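Provided herewith is a single structure, encoded as structure tokens, for subsequent inquiry.
Omission of a single protein chain aside, the complex is shown with its protein chains in their original locations.
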Amino acid sequence: MTAKFISIMCYILLAPFLGGLLEGLDRKISARMQGRVGPPILQPFYDLVKLTKKQFIIVDRSQHFLLLSYMALMIFTGCMFFGGTDLLMCFFVLSTAAVFLYFAAVITSSPYTTIGGQRELLQDMAYEPALLLTAVGFYLVTGSFNVDTIIHTPYSLIAKLPGFFFAFVFILTIKMRKSPFDESASHHAHQELVKGITTEMGGRNLALYNVTEWYETVLMLGVVALFIINENPWSYLAAVLVILLVYFFEILVDNTCARVKTTTMVKMTWIVTLLSAGVNFLVLMLVH
Amino acid sequence: MPVIPFLIIFPLVMAGLMFCVRVNKVRNAIAYVGAVVIMIAVGVLIVGWAAGGYRPIELYVHTEIADKVILCAELLLMVQVTFLSFKYKKYWVSILSIVPTLAIAWLELFGPEMQEISHIYIDHLSILMCIIIGVIGSLIVVYAVGYMHGYQHYHTNIGDRRYYFFMVLFAFLGAMFGFVLSDSLLWIDLFWEATSVCSFLLIGYTREPEAIKNSFRALWMNLLGGTALAIGIIYFALTHGTVSLHDMVALGAARPGEVMIPVALIAFAALTKAAQLPFSTWLLGAMVAPTPSSALLHSATMVKAGIYILFRLAPAMSGTTTGIMISFIGGFTFLAASIMAIAQSDGKKVLAMSTISNLGLMVACAGVGRPETIWAGVFLMIFHAISKSLLFQDVGATENSIHSRDIENMHGLLYRLPRLAIFMFIGIAGMFLAPFGMLISKWAALKASVDENNILLVFFIVFGSATTSFYWTKWLGKIIASTNEAPAKDITKRNEMISITIHGVLMIALCVLFPILSKVYVGPLLREMFAISEQTLPTGTLDLLIVLVVFVFAVPFFAYLYSKKIRANKKLSYMSGINTGKNHAFTGSMGQNEKLVLSNYYFKNICGIRKLMLPSQLITAAVITVMMIFIVGGAL
Partner (left out) sequence: MANVKRSPWLLHYDGSSCNGCDIEVLACMTPIYDAERLGVENTGDPMQADIFLITGGINEQNAPVVKQLYDQMPRPKVVVAVGTCACTGGVFKEAYNICGGADTVVPVDIYVPGCAARPQSIIDGIIKARDLFQQRSEEHDAKVKAEKRGGAAPVEAGKPENTGKEG
């Protein structure tokens, strides 16, 4: 019980720092890949401080409460995950959190956020099957959706679930808003939708959004760790290494791929999900 | 228990009254009284059943007279259908009515001697259905009084046949009660046909060419199911000498091979009733009917008759080829219909598509036939009945007020028609937002289908759940988007509002209380059905659910309270610097004001009905044909 409590508290307190650091690292590495010096590693935190210092502006009053709900639900999802409860339920609540983000975007009736929001929905639609299948994959091997049970296996589950792992890493690109699937938020210099779903968020609202994204990143990387962690304490180290590797891989993809159309994104992710997770599923069923 | 025949006969008497009384005000008053009486009668039934210790009750073993009446009623229905088929020159439809009716009549009059059975059977499942029919049915009658007034007012080209409309509505309620309370398959067959005919009559209410075309499509598809049902019954009666549904299920659960054919035939009939692919088109066509009938028949209750019978058969289907077929068809329908729903912008069409899709999930749950999936299916059924009934009524009322039911025209409905918009929001959110409604049912269904190694169903559910969220969320977004348009005049009548409000309250209550409902009601239901004692959901999950429910209500509430206090400066929304100052228009290239119109994604070219309906019908038809041949061939 205490261990669970500690891990939940760690998530609530440390996840933003970890997420922010990872983003800083991301920007630095991206810059280096492009032959630039890049901003300092702590740049995301500088940005965050600045955003909170700015005048608080809104287009519609409800934006703020919807974003707050988004963040609260995201943190709650993370707590469920790090508290070792039901993984599938976690993902369902995550989808509810995403709905709040969509609301925060469309409630302004601004053209750019509305299109951004629609694309966000398409992204949700694209990644949700793979997310749910990940939980199903764990259940298939361990007989439980509980995170607690999943991490107490004698071997790393990636050995049995490579297809699911691949599908998950594939949709991680969407979740982390990386090119080629950075459709809705238009990070970096892709600006045909201005800032997409975040266009009407300024000052503290944007800060809220950023922190929530960090929470989400940590949660998603936590799921990556689930594939690795087993009873052996050394597996935690391996998990950290794999996370960093996956993260680096995402940055590499981000910097080497041009963006695709939204429909192409849905098709690609669904096909990859079907093929890699599906084949893995079939094999597991035959073996069992 | 005299209340049972009362429940069946009273609505029929009411139907007669509705037909005779031609003064609107008087008829409306009688309809109100009838609705209340039906609700009270359901209450009495529940009390009577509860007094017996919530145990299954078997009643009415000797019913010679009733049997004759039922037979006569069946022949009457046949005459009616034949007459209408000839009147509208659809001669071949009458064959689908004449053949099974005569076959059943032959069985009853000249068939072999049957075992004595109880004709009425009451248990948790039938009581649940009675509650759904009684509560929602009565409320919709109340709603219909107001709605039909406005409907006739705006559709002057349609003859005012409200007496007819209410007659069929009440007759339908009687038939529905009869259907869920009967255990004799012969009785079930009559009530089954009766609901089909009621639906047919209501779809054709306007007597416009399209309505007539659609009503006959609904009729022949349902009669086709009825024919399968009749064949199944006769086969079972001839081979086993009984017409008790319970005997069939008990036999099927013990030795599935023996009743393979009748179970498969009845399940096939259920597919047509529940509008599963390839028969989904009748439900889409049924949307031409006035909204109360869409709400009651084509979403909340009648289509659930198919689900009900599948739940009954579930123990007999579990693990058999029939079960696999049913779960495949259900799962496939869930996915295909939810994809097609993305392309719909007509509110009622979205509701129709999502009804088909959700029914598909319930059918799949029944097909797998394990306690978890039935648990999921029962909850889906409850949530779906209330939410869809609420949504149909709401969309109907909205249409009366803003003269459109297109979702694109519902932009900013929250500020234009706040009352209706809030209830619409409740209905949609209760249906798909975690942790309510579909969500938890999907959880249980996923778990069970993995346990069953039903890989196809797993994929149908995960992909279907993604597409389902997509079309619901974009609708919700449309409702809450801010707007500068003036509020519309809310001309919703008080009686419509009463029904909608009660539905809304029920929906919220259900969202909050369903963990408790699961413990005290659905648990015993499953124990009855499967003779098991363990809790279906692990207690940890249930506790977590309660926390979740509280959290999902509390978070937005407190966030809202908090954000009311913040100090913020309002800015114009970003339109590249050419916002004209009120967020609803921008300066065009010639200096004129261009109105800003925001629209959702629909992908009509990728997932429209025209693109997907035919292929999915072909696939499912092929699967059903092959599987049926396989089942029948294997059993013979």
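Labels for the chains are A and B, by order of writing; each one numbers its residues from 1.
By our rule, a residue touches a chain if its C-beta (ideal position, glycine included) is under 8 Å from a C-beta of that chain, and two chains touch if they have at least 3 such contacts.
As the structure is a prediction and not an experimental result, all values here were calculated from the model.
Counting contacts over the entire complex, the absent chain touches A, B. Per the touch definition above, the residue from B:509, B:578, B:597 or B:614 contacting the chain not shown is B:578. If you put the hidden chain back, the residue from A:72, A:206, A:242 or A:272 that touches it is A:206. On the side of subunit B, touch with the chain left out of the figure occurs at residues 565-572, 574, 576-582, 587, 593.
Not every partner is drawn; the one left out touches subunit A at residues 27, 31, 34-40, 43, 46-47, 49-50, 53-57, 61, 189, 191, 194-195, 198-203, 206.
Simple rule for what comes next: only the chains that are shown with their structure count from here on.
Separating the centre of subunit A from that of subunit B, both taken as means of CA atoms, is a distance of 37 Å.
Chain contact summary for the complex, subunit B toward subunit A: residues 411-412, 433-435, 439, 442-443, 446-447, 450, 453, 455, 458-459, 461-463, 465-467, 469-470, 473-474, 476-478, 480-483, 540-541, 544-545, 548, 551-552, 555-556, 559-560, 562-563, 566-575, 583-584, 596, 598, 600-601, 603, 606. Residues 55-62, 64-66, 68-69, 72-73, 76, 80, 85-86, 88-89, 92-93, 95-96, 99-100, 102-103, 106-114, 117-118, 121-122, 124-126, 128-129, 132-133, 136, 139-140, 145-146, 194, 199-200, 202, 263, 270, 274, 278, 281-282, 285, 288 of subunit A are the ones that touch subunit B when the two sit in their complex.
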